[in-house]
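Missing here is one protein chain; the remaining ones are kept as they sit in the complex.
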Amino acid sequence: MTESITIRGKLRYQLAVNVAGRLTLAFRRRRNERKTARPGWSRDVLAPPLKLSARMKELMSRHYLGGRYANGAKKVAWVTSGAPIEILKALGFYILYPENHAALCGARRKTVEIASEAENAGYSRDICSYARTDIGAVLSGKTPVGRLPRPDVLLACTNICQTVLYWYRVLADYFKVPLILIDTPFIYEEAHAHDVAYVKRQLEDMIPAAEKIAGKKLSFKRLKEVVRFSREASFLWLEVLDRAKHRPSPITAFDGFIHMAPIVDLRGEPVVIDLYRQLLKEIDVRISKGIGAVKHEKKRLLWDNLPIWFKLRKMAQTFAGYGANVVAATYTYAWGELAPMMDETRPLESAAQTYLHPLLNQGTGHKLESMQKMVREFSLDGVVLHSDRSCKPYSLGQIDQRDYFVNHAGIPALLLEADHNDPRSYSDQQAENRIAAFMEILEDSSNAD
Amino acid sequence: MIDLPSRKKVIREFQKKGGKIAAVLPIRYPRELFRAFGFLPVEVWGPPHADVTLGGSHLQSYTCDIVRNAVSFLLSGGLDRTDLILVPHTCDSLQGMGSVLLDFVHPKQKVLTLYHPRGVRKADFDFLTEELKRLCGELSDWTGGEPPPGAFWEAIYREETADRALARLYRDRELLGLSDREFYRIVRSREFLPAEDFIENEKKLARREKRSTSGVPILLSGIVPEPMDLFDEIETMGARVVADDLACGTRRLYKSGHSEDPFVRMAERLFSAPPDPTRGSPISERADHLKNLIRKSGAKGVLIYDVKFCEPELFDVPLLRKKLEAEGTPVNYVEFEMGKILSQQTLTRIEAFIEMIG
Partner (left out) sequence: MKALAALGIDVGSSTCKIVGVDESGELIWHLLEQADPRAEDQVQRFLKAAEQKFGPLKAVPFVATGYGRKLVKDAAKNITEISCHAKGVYHELQKPGTLVDIGGQDSKVIVIGAGGRVVDFAMNDKCAAGTGRFLENTAGRLHVPLEALGKTALSADREETISSTCTVFAESEIISLVAHGVAVEPILKGLHRSLVSRIVAMIRSVGLVSPLMLSGGVARNEAMRKLLEEETGEKVHLPQYPQLMGAYGAALIGLKNG
């Protein structure tokens, strides 16, 4: 069923992506960089958008353009966001992240149209909206990025949820390609030796399977290089996010949501390192000039869970309108906090540890501790917990976590009911009302101090 | 007819003899391990009679009722007579439940978890063996000692015998002269009866003439058929269940193991179960398994009856439907919320389906 790599395919890829695509996208970027205003961006409460986002957009557009021409030029893997991609990257696979693609559909407000295709085929509205978006795109070919490449292999890692396993089984059946599973036992309290050994063994077993599909041998030298790039990019990403500790914060969590795409989709590539270095520079200029991302930063908040992709700007503006900056998010942090675990000298063992320990693969108490730590380190005044109908692993536990903040730590916390990708499970009116009430509580609590 | 005691009565009697009780959430776990330590596993499949607002104070409304009701039941004192709670990591909702119990609810009972791997590779098998050893270790630490020598093997053989008795019940279901409701009451008594009692009951059931074949034969798939009135309703509608693919039914028909290592043997047994989405079985494997059940039982349609928000089940429905309908077997999916009564909407859907295939 899968397409073999041909000289023609490679040539087409070179021409379309590296020649024509590179030029067009660079031109578009330069045009974007000159733009200082964006439609709907309220300059009275928010600082102008980060300049680097044009560069980031170019990078991601090139990634998706590459996908469009990947079949025939490269072997293609579809992977879950928490999957150990270093081995595939070292083998030269083009890597597509359906979750990121779904988020992109969400941000461009295409979800309802695309997810409906899956719903019409019988996929219930009660399943994750990322999965519905992806399955809808597969069934209908609809996508805002032109075309998604057909996978030669699927890689699902259960360290973010079990949903991906159910979802990738559907893809495996549809595409008739192998599904490689990396099963990562959930860590309720702490990881056991046999958990780590199990993940490591699956990574070892994955190598020959991936080699067979790639048609070549894995070079450990290359693998180490990829791990080094991944690690460095993750550290830089963490640095970017940590800049939000400044008062006023030069960035918002919403900037984080927008700029996280490369660390998810392109980690392991040197270009990400370069991008985040530049991002740091831009942020540091803001800090030196005392520019805050929210113009009159009075309150600093934490966001828990995935963003509401189809309401990113609206959320940023609503909070900024109250002088509140959502400066940090557990979600964006999750892509940096494991950086210290990566070790190129022991690529498989360290990968086993790294991929076992994402926030989502650890207990609800651990998440509360992480949030408390962020509240301290980022000097936060309140917590917004997005209760995401489409993400149970992230959301279950939030009722108790909120209860802890409100009743034990004296920190106002809001449980905001929504969905990360499906606007039909969200109401502006209701959300605005709740946020307004929450902001009143925040005001009161600071007056009481 | 067999006189089945209630869960309450079974618990009381087991405790009278000095035994302890383990409350166990769905779906898979090693019964024999708990019995070896002197615990009777009594399963909790979302009791429908608890005040559900209690569970709502910990879990959002989009959590499935099996989990929300179980938490409600625990908080309303329904599990007060149990000594420990085992929450297998079956799905994201049970993951959330286990974690919230450990980190926030802190029930008086000891809370244990078990991770069943999602594949059937050698690595998965070896992991499961190690995971069972870990569970055993935690039980020894907590109870203050290993079971007496021989207790392990005694428990393993007993559970294997009980599983063979269960398989015989399924094989002979048409000869037992039981209504569907009676049949499933007996099958589901495996959820709380000591294996020795289950074995005795099976022996008592006489085999008779094949039951008259008046109703429309259907295959019932899903996690759990609650409330049990469902079976009466299906009968009134003119149908009968001739085979099942229920998580509390044939998806737990475990075979006997071979190994002489008790942990390997328990893992062999858990691995021998039919395909199930929560174990990561490929959808095509599930479809083939269902086709096989349809062929053997003569079912004319498949009713997938599931509790709302059950993601592992929901993902498979469209492809199962496509694959089975391609071979001429209509499939209908009906969801329900776990309450005391069946909703009219649910019943109408089932009835229309039976009219359609009848």
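A few comments on the model shown:
As written, the chains take the letters A and B, and residue 1 is the first residue of each chain.
One rule holds in what follows: a contact is a pair of C-beta atoms (placed from the backbone, for glycine too) under 8 Å apart; a residue touches a chain by one contact, two chains touch by 3 or more.
None of the values given here were measured: they were computed from a predicted structure.
Among the chains on display, the ones the left-out chain touches in the entire complex are A, B.
Checked against the full complex, the one of A:Ser42, A:Ser219, A:Asn407 or A:Ser427 touching the unshown chain is A:Ser427. Of the candidate positions A:Ser4, A:Ser42 or A:Asn120, contact with the unshown chain belongs to A:Asn120.
Think of the hidden chain as still there; on subunit A it touches residues 112, 116, 119-122, 124-125, 423-430. By the touch definition given at the top, subunit B reaches the unshown chain through residues 308, 330, 335, 344-345, 348-349, 351-353, 355-356.
Quick note on the criterion: only the chains that are shown with their structure count from here on.
Chain centres here are Cα means. That of subunit A falls 36 Å from that of subunit B.
Taken in their complex, subunit B has these residues touching subunit A: 57-60, 62-63, 89, 91-93, 95-100, 102-105, 113, 115, 117-119, 121, 123-124, 126-127, 130-131, 134, 277-278, 280, 282-284, 308-309, 311-312, 314-319, 321, 333. Within the complex, the subunit A residues that touch subunit B are 121-124, 126-128, 131, 158, 161-163, 165-167, 169-170, 172-173, 179, 181, 183, 185-186, 188-189, 192, 194-195, 197-198, 201-202, 205, 363-366, 368, 387, 389, 392-393, 395-400, 404.
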